[in-house]
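Each chain you see keeps its place in the complex, though not every chain is here.
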């Protein structure tokens, strides 16, 4: 059983799922589907949290969490990013289709995060590259976009609470009440558990944004309940907590020790520790070396640049004809 | 009389005033007051547009336009900028005092403009440096700020329509309805007529922002009428239209020619041209050399950096004890 008093934080449902022993199909209330597009090398994982029991086990609300993984995503290859953007476009289109019943739905893209802190700037940079159209309706008359098969697209960078003095939800509630989009697409930088995921994974979900997620750590709830319109969230992990690094290492170590002939006894001994003992051990390991530090790769500037391009192109591909 | 069909654009009331012949005191419905703080070398000009007649003559709405001018403002001298910030603080405090009757008014600072185009980034950079406090009320309970003699300060960078697909007024209406500030302070980069004013002049006004003002040229109305709360505008000119440069040159030239013995006849001849003739002449001068180009000084990055610091410090000085 998972020790709920010691949480290694991850915003990725797929990592939460992996943290369970066995092949994981057995969690009550959670279903898993994996497939791969061999042509473009993207691995898909769809985690569905089906009920309250699943939600509790996973520490995430009910809904669909789709993950696209591709190692090259963190590398600079424009053609490859175009391909990913096309795949992403297909998934965004289908997700919007499931959530909004209306053709030509009007969409508000929200770039969460702090544009001055690079690993948290993914959302703001996506909005910077967005081809918005909603103002054309105001300039040339209602129906202008529909007649030209254009989406009614708007975008906003609400900033972070420490810079605005306002909760993001307050700002968005006001803007939504005034501009009446049919659906919100929120872009956010995420925290992962594994360094390997940084910049190689895109998560799409129909559950919106939940308290405590995201790089800045203090997002509040952005959901259909809080905003009044369905909220799709698109996120890419750009930081890993050092606690996660330690936890993963311990975990890998236990498994490794079990495979090592000479240390066989040690691994099983540790495995036999209760979760309380493991917790105590890890806390001791954590202090004072790490605290609550997050880390990010040194080429984060380039990474965020590329990924924000890929996501904005994915949104364009999903909406523009 | 001023030729209304040929407008040389300036966002500064003081320049509009200067464009009138004579010492200008004579315009119906406009009053002028000038003074200087010799200690710190700041020149003050207060233009009051008193009635509809004044508003029509000036092409600006009724209200108070206070200008602080200081040549060193564009130079890098931290001590000097501190002094200007103190002066500015006093003026902002008094302006807020006149507009809001309440102690501990809550204030929303709006950074207008496009943070990616340097001469238009003044507003966004002021908000980046703002010490907001409103969220403390939400975290520690209402009355937290008042008990500590802190202002209730929030800030937002709404972006420009071409990036958001929404009118700035729409975004602000929504945010204001949701967060209920008592007064809005809008920061904006302005267009001046004279290159000499770039980065050396700060204009404060109680009239809000009016359509067509600002660097991006497509601001819409942000006033008590449109937003429901009083709007103070603080602006600094960062661009000059090339048309203005030409117009000013012609103007100076006429005066110069009149003073030159050898060319006396020419100046008076030109002065005797009707405004239509002058307009035709200038149009010919303008085409095809200039079009509607705006120009900005090469050290604009540094200029906007310094001025945004001075203004944010001015706001802090006005509100924090």
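Just so it is clear, A and B label the chains in written order, and each chain counts residues from 1 on its own.
The working rule: a residue touches a chain if its C-beta (ideal position, glycine included) is under 8 Å from a C-beta of that chain, and two chains touch if they have at least 3 such contacts.
Note that the coordinates shown come from a computational prediction; the quantities given were computed from them, not determined experimentally.
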Entire complex copy count, 2 subunits given: 4
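The rule is short, and it goes like this: only the chains that are shown with their structure count from here on.
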Whole-Å gap between the CA centroids of subunit A and subunit B: 42
Interface residues, subunit B side, partner subunit A - complex: 115-116, 127-128, 130, 132-135, 138, 152-159, 161-167, 170-171, 173-179
